[in-house]
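Read the structure below first, then the notes.
Note that one protein chain of the assembly has been removed; the remaining protein chains are unaltered in position.
For chain A:
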Amino acid sequence: MSSVLRTQVLRTAVRSLATATRTQIQATPARLTVAARSYTSAAPASAPLKSNISTTSSAVVSSTKDLIINSQRIVAGAVVSRQPLILRDLTPFEKEYFVYQKNLERDHAAAFGAEFYFKKGSVAERRWKQQEAEKQAAASGASTTAGAKGSKSSSSKGAASEVPDEVTEEDRVAALEAKIQFNDRITDADRKNDVRSLERALARTLYLIVKKPRDQHAWQFPQGGVRVCENLQEATGRELSEECGSNMDLWFVGRVPIGHYQYNFPKEFVASSSTPTVKGAKVFFMKAHIFAGQVQVDNKEIVDFAWVTKQEMKDYVTPEYYEAVQDMLSDF
């Protein structure tokens, strides 16, 4: 029996390998537009879990039997990640370096052909001149290389003293409109330390972990048993919708697992269970990205969840579990 099942699993894996790349190209993730979409904007509750799962023909035979190979239960786990939404924090050295390089670039830039880009006497030209004078003034004030460009800075000072006379009301309005408001890199969720929010730690990759209603090994990645005639991706998608609800827009990265973790069941558990031949479980982790939506807690399968970075995960899961999964996770 087990050899038959093993070939079945292998065949499923081969099929998924062959079709994975073909489907993935179409399923281009709209990753860069993520920032524009709100995670909290809930999809209709009745809508099924949105993802790129494509069913195999074998899945037509619906079976609720668990897949057991070599007295190990095959389990599919989901590593659902939220990618960084903003650029990483710079070190003080990097900041200094970039400022220095910016000044160098300014000094070495080819002359700007203002007469080409702006019609003479136009509002745009005046505005540009004003901006340029401000920039020059700021650069000569801030940079230490200003001394080398003495002639330039003195000419800019002259320009700066002239410009205010020309500034009209129109310019002032435009300048106000053009002023860009930057959002804070630290969000409310960060301040409240709300680990359930997807809008926390914007510069880091976050991973979804869920809490099962039990005392030991409560926190882990969402996972569940693979059924007979089901591939890993289908099993992961099904388990995610069972545990975390259907209000998530996911994209599965390929149909092959990115890692695996094997553990043995406690002896009492094996003795009391209905299938005493099953000694342990083998968890295969599938990678997915979340684009919208959020986990819904049903208080049956899971009681809590958290979006955490790799380093924060250490505080939630057991050391053995962390040891097993840490290499799959991103340090950034």
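Please note the rule applied: a contact is a pair of C-beta atoms (placed from the backbone, for glycine too) under 8 Å apart; a residue touches a chain by one contact, two chains touch by 3 or more; residues count from 1.
What we mean here is this: contacts and distances are computed from a predicted model.
A.B. asks: Which of the following is the UniProt-recorded protein name of the chain this complex doesn't show: "Beta-Casp domain-containing protein", "Large ribosomal subunit protein uL5m", "Translation initiation factor eIF2B subunit epsilon" or "GPI transamidase component GAA1"?
C.D. replies: This omitted chain is identified in its UniProt record as "Large ribosomal subunit protein uL5m".
A.B. asks: One chain is left out of this view; which of A:L87, A:I180 or A:A271 touches it in the full complex?
C.D. replies: In the complete complex, the chain left out is touched by residue A:L87.
A.B. asks: Which residue numbers on chain A touch the omitted chain?
C.D. replies: Against the left-out chain, chain A lists 14, 17-18, 20-26, 28-33, 83-84, 87-88, 90, 94, 97-98, 101-102, 104-105, 107-108, 110-111, 113, 115-117, 205, 253-254, 256, 258, 287, 289, 330, 332.
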